[in-house]
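The structure appears below as structure tokens.
Complex shown without one protein chain; remaining protein chains in place.
Chains: A and B, in written order; residue numbering restarts at 1 for each.
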Amino acid sequence: MSVLSLPAQVTPAPAAALRPVPWHRMIWVTWRQHRGMLIGLTAVYAAVSAFLLIAGLKAHHAYAAVASCHPAISDACNTLNNNFGSTYWTMANTTGIFMNLLPALVGAFTGAQILAAELETGTFRYAWTQGIGRIRWTIAKLTLLAVVITVLSWAFSQLFAWFYDPFLGRSAGLTVLAEGVFDTRGIDFAARTLVAFTIGAFLGMLIRRTVPAMAATLGVYLGLKLLVWLVLREDYPVAINTSGAVPLNTQQSAPATMPWILKTWTVGTTNWTRYIPVSRFWPMQFIESGWLLLLSVLLIAATVHLVRRRAA
Amino acid sequence: MTIDKGGSPIEFRLDPSSGVPTYLQLVQQVEHALRLGYLNPGDQLPKVRDVVAALTINPNTVLKAYKELETKGLAAGRPGQGTFVQASLTQVALPELSGLRRSMLGWLSTADEAGLDEDGIVALFTSVLRDFFKTRPEAHKGAGKTKGVA
Partner (left out) sequence: MNVIETTGLGKRYGKSWALLDCSIAVPAGRLAALVGPNGAGKSTLMNMTVGLTVPTDGTVTVLDGTPIGSPEALDGIAFMAQDAPVYKNLSVADMLHLTHNLNRRFDAAYARTRLTDLGIPLKKKAGKLSGGQQSQVALTVALARHPRLLILDEPLSSLDPLARQDFMATVMTAMTDDGVSVLLSSHALADLERVADYLIVLGGGQLRLAGETDDLLAEHQVLTGPAADADRLASQLAPVQDKRAGAQAHLLVRNGGPDAQPVPPSWEPHPVGLEELVLAYLRPAANPASRTSLSEVSS
């Protein structure tokens, strides 16, 4: 018998004993591949935060003077109030609009590239043939990034809420329940950023190209935002129907606490009003963030499903 | 200039245009080296890994060549150590060689007179040579060896 033969390959462990590659391995993988994106996002948030902090301190200072001015109806106090408005109102509006668009931008610039870039550059042929398997890879990556982005966004929105507080009530209906305000504080901003990220990731896998996916993400997010504004939010189970007077804060100087009147109708000789008081802010936040979170989870699941099914 | 001091006295080279299968070229080079005295019984043949890396050929090819040499009784593998030369090829005695030479010259002048040119002679010779070794009984295959010191 000849001893001339190649080394026999070590027979691997039987099928049942093959342990999966541990989840924590994906922490380094996710960080190393996407640290540029995460650092970029942090830098943007940090830069804007610096601005909000500086401008916000000034605005708060000026507003404190206005608020403590007595009597409030006097000419001197009115002038002070008008000065405050002309100095800061434009800035407040601009930042407010920016804040409302920001989740869409975050989703487009973070989510869309995660899978689309791999498909575009062909690196998925490497990534999805490694031992860990594409499912675990996708779930771990998307979940880790989602958590980090959501936490960063939450922190940022707290600062913004503080910044914007002096401007509540400056125009009619500008309470914490107002469309452009509700979205930017509490846990809603974080939830919206989360859903935008998952929309981006899903569209990135569906469309397979980064730039089109980014554009689509912007569009889908804005469509969702409109849907919530115009249709859904009024139907959250927090509204109150009353036939009597709508409880208002009688203090003239606190229009920030005006309730949101949904509709009025007459039955016979009685006038009914359907409204949401400002005190329902947090229940509304939980309802909206709750279903946004659910939607995000579904989108991640849908993305994973696409990864499982589609490939080359 | 690279001098390979390790292991084997010989090194293989390939002629990709010769039409001869790779493993056969390796076998022939070993036999050739034996005849010329580059290789003697006890010498180590180049390690499979070295041949593979140097010539960029399939290791199975090298193994096949070494197996063929083993079958011919020219080499033997030692587990964990490599493949070593086991025998040398017969040196045909000098008077016999001159006798063969003379009879060959006779045949060549006959062929020349018949009108065959050099290429024609080579073609005829190759064809007859092939037929001869095809029909040669197996038992004679080992008759050309002398056992050397292993």
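By our rule, contacts are C-beta pairs under 8 Å (C-beta built on N, C-alpha and C of every residue); 3 or more make two chains touch, one makes a residue touch a chain.
Note that this is a predicted model, so its numbers are computed, not measured.
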### Which residue of B:40, B:58, B:81 or B:110 touches the chain not shown here
B:58
### Task
Sort through A:105, A:127 or A:262 and give me the one touching the missing partner chain.
A:127
### Message
Among B:16, B:37 or B:80, exactly one should touch the missing chain; which is it?
### Response
B:16
### Summary
Hidden partner sits against subunit B at residues 14, 16, 19, 21-23, 48-49, 52-53, 55-61, 64, 127
### Task
Identify the residues of subunit A touching the omitted chain, counting contacts across the whole complex.
6-9, 12, 15, 18-21, 25-26, 28-29, 32-33, 36, 121-133, 137, 309, 311-312
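FYI, only the chains that are shown with their structure count from here on.
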### Message
So the centre of each chain is just the mean of its C-alpha atoms; given that, what is the distance between subunit A and subunit B in Å?
### Response
78
